[in-house]
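A single protein chain has been omitted from the complex, and every remaining protein chain is retained in its original position.
Entry: chain A
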Amino acid sequence: MKAGNRMQYIKVDDLAFHYEDEPVLENICFEVNAGDFAILTGENGAAKSTLLRNILGLLKPTKGSVTLSKKNTEGDKLVVGYIPQQVASFNAGFPSTVLELVSSGRYPRGKWFKKLDKEDKEHVKKSLESVGMWAMRHKKIGELSGGQKQRISIARVFAMDPDLFILDEPTTGMDVDSREEFYKLLQHASEYHDKGILMVTHDHEEIRHYANKHIELIRKEGSPWRCFSMDSCKERSKHPSSFH
């Protein structure tokens, strides 16, 4: 693990979020830095996805603030790769081949108005291979199974090669071996390539060896229904492995 002043990618400061008048998230603070592999857990209905959407700017916090770094460790514009929760978001009727969709991951890398070059195509190939979907590249995305759709969503973000990964339960439906592989890949990305990772997940037991930060959303005693808070909020420990 690289020591010292790692760059701060996400800073959540005393965030609260209400749907209408109902408090859903309250006093939440944490940070995710370059090189962090952070997992976000909490029981069902703990508004984990809502928290991610606040961080991404898709929702506005009712109170407090979220700061996303503008730059990456190299001083270039920070590129964020977001994988939403699968079932809800995958546009299955969309007329596109697997290759077209995964290639579109390269567009935010300065390729909105430029042709993809050799390096882009290499990235796309590698990322399709890493999820075992290279052979399926000419298939129409609507014909894929649920698990395959999930894999190409992951490949699309891998192709993007973002500085910060924000992943909402990306391993749902994967078998144990694939999950292990996936975690290893993410761990490698954070450790060796200084990527920041924030991942919502349920299987925090098996991920223990890979992640180095654990953020858990819990409900405070005696507080109203659906009010959750971060237990580590007060402590603010800089300790990387603060598992509970």
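Just so we're on the same page, contacts are C-beta pairs under 8 Å (C-beta built on N, C-alpha and C of every residue); 3 or more make two chains touch, one makes a residue touch a chain; residues count from 1.
As a convention for this text, contacts and distances are computed from a predicted model.
The listed choices are "Anti-sigma regulatory factor", "Response regulator", "Zinc transport system permease protein" or "ATP synthase subunit b"; the UniProt protein name belonging to the chain that is not shown reads "Zinc transport system permease protein".
Summary of contacts with the chain left out: across A:P84, A:P170 or A:G196, the touching residue is A:P84.
Among the residues A:K63, A:K125, A:K139 or A:H202, only A:K139 touches the chain that is left out of the figure.
For the chain missing from the display, the contacting residue among A:Q8, A:S96 or A:Q148 is A:S96, taking the whole complex into account.
Counting the whole complex, the residues of chain A in touch with the unshown chain are 53, 56-58, 77, 80-82, 84, 89, 91, 93-97, 100-101, 104, 107-108, 111-113, 138-140, 160, 166.
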